[in-house]
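All protein chains of the complex are present and in place, except for one that has been dropped.
For chain A:
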Amino acid sequence: MDLTEFLTKTAVIFAVFALTLVIAMYSTWAERKVAGFIQDRMGPNRAGWGGLLQPLADAGKMFFKEDFIPALANKWLFIAGPSLAMLTALLASAVIPFGSTFRINGHEIALQGVESNIGILYVFGVVALGVYGIMVGGWASNNKFSLLGAIRAASQNISYEVAMGLSLIAILMMSSSLSLGEIVSQQHGGNWNIFYQPLGFIIFITCSFAECNRVPFDLPECETELVGGYHTEYGSMKLGFYLFAEYINMFVSSAIISVLYFGGYNYPGMDWVYSQLTSALGTETGHNIATLIGTAVFFGKALFFIFFYMWVRWTIPRFRYDQLMNLGWKKLIPLAIFNIIITGAAVLFLKPVITAWLN
């Protein structure tokens, strides 16, 4: 790896993180706006044009609040909790393929922080670490309610991770790759996984709702109704970090959904667009512009899923805790296993038949 390559890689990674942060920041604005619109009102519209400066105002407010650490709390862990939550959420965004490649003077720059051939495993590993943020926060607060809230949240996250992983296996069986880039390129054009894996998609998106602690699975959150979750003792920017991490998680999972099931930066007719652009503008510029279009498509999909998260939030009421566990263990996991069996059978028996028939 020479110096230029190293620098471009670093720049791309920073850009990815910055982008993730900005999107998460504006998700907080969008959430309130969507909430307003669905409830027939305007939502925030005072700070800046259409309320666009609202996230900054919120951040300012958070910074000026009292930074409070309970006397009996474990000080370092208390600080580590939110940082951990934020860190794990942010790290997962590193492997998301935002687009294909840029070509500058013959150099190929992949629009992906880290091109890893175990991308999806990495995402799962890092996202699973998010539980530590919650547990550490709840435990370090030295408050029994927080600890109970943390345990509640952790058990929810872990049980839904099981179903999520199982639903994902079907995808991995179909693509026989763990690399997100590879999974995306296999869904070339309109050949998206959602058409082959509708059941898996429903399980996956349900689980990612639970993973992000979003309604209808927001029992870790709901400070008002359930006397606080794991963050009862948190205030100021530390609470802000927890909440913000949730929004980053939401963006990451939206991106992952669009990568796994909706073809990432692929869209129908992209070959035609690509050939038109390259013939009109020359190989390099045409390629870059096609890449930009693909990236825009990717963001369109990811942002739609962020919107979907919010849409669901104002539609479905919260699950009771036992119902939530029932759904996770008794419905989603068996369904996911069923899906694996079906997919396995299809991959094993149907695919050779179809490929033979196509040839």
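Note that a residue touches a chain if its C-beta (ideal position, glycine included) is under 8 Å from a C-beta of that chain, and two chains touch if they have at least 3 such contacts; residues count from 1.
The rule is short, and it goes like this: contacts and distances are computed from a predicted model.
Asker: One chain of this complex is missing from the view, so tell me which of "dihydrouracil dehydrogenase (NAD(+))", "ABC transporter substrate-binding protein", "MioC protein" or "NADH-quinone oxidoreductase subunit I" is its UniProt name.
Answerer: Answer from the record: the omitted chain is "NADH-quinone oxidoreductase subunit I".
Asker: Thinking of the whole complex, not just what is shown, which of A:F37, A:F63 or A:W272 touches the missing chain?
Answerer: A:F37
Asker: Give me the chain A residues in contact with the hidden chain, please.
Answerer: 34, 36-42, 45, 202, 311-312, 314-316
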